[in-house]
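Only one protein chain is missing; all other protein chains are in place.
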Amino acid sequence: MDLPFSGDLIAALVFPGVLGIFGFLVVAIWLERKLVARVQWRYGPLYVSKPLGGLLQPVADLLKLVFSELVLPRHTNRLFFAAAPILLFFAEGLPVVFIAAAPGVVMAPHPYGLAIAVVLVLLVAVLVVAMAWTEADKFTYVGAVREILLTAAYEVPLLLAALAMFILYGTADPYGVVEAQSNLWGAVLNPLAFVAYLVALLMATTRFPFEIPEAEPEVVLGPYTEYGSTLFIYAFGANYVKLYVLALLGSVLFLGGWLPAGGLAGVFITLVKMLVFVLPAMLVRAIYPRYRIDQALRIGWGKLLALSVAAVALSLVWRLLR
Amino acid sequence: MVAILIFVVVFLGALVALVVVTFLFAPRRPSEIKERRFESGGPPYGPVQRRLLMQYFGYIYLVTVVEAAVGLALVAVLTAQPSAPMLYLAIALLLAAVLIVVLRYFKVLNDIRRWS
Amino acid sequence: MKTLVSQAVARLARWGTKWSLWPPHLVTACCGVEIGHIFGSVYDAERFGMLPMGSLRQSNIIIIEGTITLKMAKFVKYVYEQMPEPKYVIAMGACAIKGGVFYGSYHMVPASKVVPVHAYVSGCPPTPEAVLKAVSKVQEQIGHAEN
Partner (left out) sequence: MQRTEWPFNLEVGNTFFVESEEELRGGRRGLTLVVGPQHPGSGHMRLFVVLDGDMIVDVVPDPGFVHRGIEKLAENRPYWTVLPLVEKASIMDSMNIMYPLVLALEKALGLEPPPRAKYLRTIMAELTRIRTHLYDMALLGIFLGHSTAFMWGFALMDLYAEVFAKITGTRTTIAYPVPGGVRRDVKPEHVEAIRRLLEVSRRKLKDFKTLFLDNPVTRARLEGVGTLDVKRVTELGVVGPFARASGVDYDVRKIHPYDAYSEVDFEVVTEKAGDAWARTWVRWREIHVSMSIVEQLLKNLPGGDVIDEALLFKNPEYRREGVGGVLGVYTYMYPEPGEYMAVTEATRGATLVHLWTTGTQRIYRMRFVTPSWRNLHAMVEAMKGHRLADMPAVYMSFGYFPPEADR
């Protein structure tokens, strides 16, 4: 790699690594609140830093949470109670190890990297359920079961969408995938898979029409109900990390990753392409109410499954034609 | 390999460090009530561990079947020689089988009263 | 050196707390209608960093919305006790101050008898501006608090 710096260190520490994850947490929460506020005829966070349009609001929230009392309920196993959100947040961030943000900017280049990343994303739901279970609360309990069921709804379509793209490219290597898209983006070649991936992303990150595990009027905050203080940041922020990972994965898988640039400019292009996934995920909050869990399951196993199977079929056709 | 190690150490280190900061600097006034379960602003009421949300669990059985098939296809695609038409035929057949299974049980799964 | 660090940390914590007052969803009486207006688009309390939270575990300010009845008082007290430190209380409306139009009712308690109150807002119901003013008063209190 012809970079003047060590690409894998950049990947580990800046983007898509630690700094990227925390930076995304701050910017995404701010952006979400501001965008939704704009739709709703209001300003959103403002006075905390007026010249920056309230960009420091998530920072203030974070500081407040860090410096507020840490309550470890007596009826739980306190060690697990404290460890679960940390592990969850960490596990949500783990798939970035295998995803490249630019040529050379990847921690572990692996021929099956993207496939491993997809599987890692799907594994995390177990930790959410474990977290909810340690909390031992009625609301987290219902929330955990809803989380399992929602996972059951999106898992297969997400896998099928990834499968469609892997069939199309014939590889799961991040470099190979991007190379295969040098003429046409994957989203153009197989729009069905793209749409299926987008909807599965909304489900996986429990974004709005599918914000079912943490439906406020029913189960308070779902799996995060019992957490306060720093642990709440991790429990609640884990979803944003998942969004980050899935957006990164999607931009490599469907939008040609860092193309047409390379090197450091590629990183910025990847960042911009991630917005294609992040912005809709934020704006649906202002547009849709939430489905019931049975409706979400029906969508996942009905329309979405049909769509993703059609996507695989389309990929097969493309492949045979070539 | 070093990069992964650095990533894991820095990431986990940052997460744990924030908790440590909370432990050291946040005010602490533990009380018996504070450490009770959250129950909509009242005292804990009734046992927690009860029947699971059983009505939709058929979907989970479906996942175990379908996901294994899809996973198999994924592995096959990634490890097979490029452009093996037999493989693609196999995947197409597999998907058809999946669709048939889902179509067969979709109606049953939707009727939640059968599961209660 | 040690005091310097702890002072800096305290200042940072105060700044964060000041701009991030999250009330739990605890509606005590009819002033809840005006609370809706406060979080609605016209008065938009989110500008001040307020965000209504579902659970009391993450929240740090109770806005007592009007009358507290005997039945509700127990829950208000319980919620206050269960909330993590630091926590603040705004008593909203004439009823929360002394009883207002319900003064002398057999089922009604002033807020100060239940929880320590940091700011009172008068009115029946108070206008949203008044409540936001009280919020900024509480913010000032937090900002100027002795370490």
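For reference, chains read A, B and C in written order, and residue numbers begin at 1 within each chain.
The rule we apply is simple: a residue touches a chain if its C-beta (ideal position, glycine included) is under 8 Å from a C-beta of that chain, and two chains touch if they have at least 3 such contacts.
Just so you know, these numbers come straight off a predicted model, no measurement behind them.
Asks: Can you pull out the displayed chains that the omitted chain is in contact with?
Replies: When the full complex is considered, the omitted chain touches A, B, C.
Asks: Determine which one of C:Ala73, C:Val117 or C:Val131 touches the chain that has been left out.
Replies: The single option touching the absent chain is C:Ala73.
Asks: For subunit B, which residues touch the unseen chain?
Replies: 33, 36, 39-43, 45-48, 50-56, 112, 115-116
Asks: Identify the residues of subunit C touching the omitted chain, counting contacts across the whole complex.
Replies: 24-30, 32-34, 36-37, 39-43, 52, 54, 56, 67, 69-75, 77-79, 81, 101-102, 104-110, 113-114, 124-125, 127
Asks: Provide the residue numbers of subunit A that touch the chain removed from this figure.
Replies: Residues in contact with the chain left out: 36, 39-42, 138-139, 141-142, 208-209, 211-212, 215-220, 285-295.
By our rule, only the chains that are shown with their structure count from here on.
Asks: If each protein chain is taken as a node and each touching pair as an edge, is the resulting graph a line, ring, star, complete or other?
Replies: Graph shape here is complete: every pair of chains touches.
Asks: How far is the middle of subunit A from the middle of subunit B, if each middle is the mean of its Cα atoms, in Å?
Replies: 14
Asks: Roughly how far is subunit A from subunit C, centre to centre by C-alpha average, rounded to an integer in Å?
Replies: Centres of subunit A and subunit C (C-alpha means) sit 35 Å apart.
Asks: At least two partner chains per residue is the criterion; list those residues in subunit B.
Replies: Subunit B, residues with two or more chain partners: 25-29, 34, 36, 38.
Asks: In subunit A, what residues contact two or more other chains?
Replies: 66-71, 220, 225-226, 229
Asks: Report the residues of subunit C in contact with subunit B in the complex, numbered from low to high.
Replies: Residue list for subunit C touching subunit B: 6, 9, 13, 24, 26, 55-57, 75, 78-79, 81-82, 84-86.
Asks: If we count contacts the way the header does, which residues on subunit A are in touch with subunit C in the complex?
Replies: Residues 33, 37, 40-48, 54, 56-57, 59-71, 216, 220-221, 225-229, 232.
Asks: Quick check on the complex: what are the subunit B residues that touch subunit A?
Replies: Touch residues, subunit B against subunit A: 1-4, 6-7, 10-12, 14-16, 18-19, 21-23, 25-30, 32, 34-40, 44, 48-49, 52-53, 55-56, 59-60, 62-63, 66-67, 70-71, 73-74, 77-78, 82-83, 85, 88, 91-92, 95, 98-99, 102, 106, 109-110, 112.
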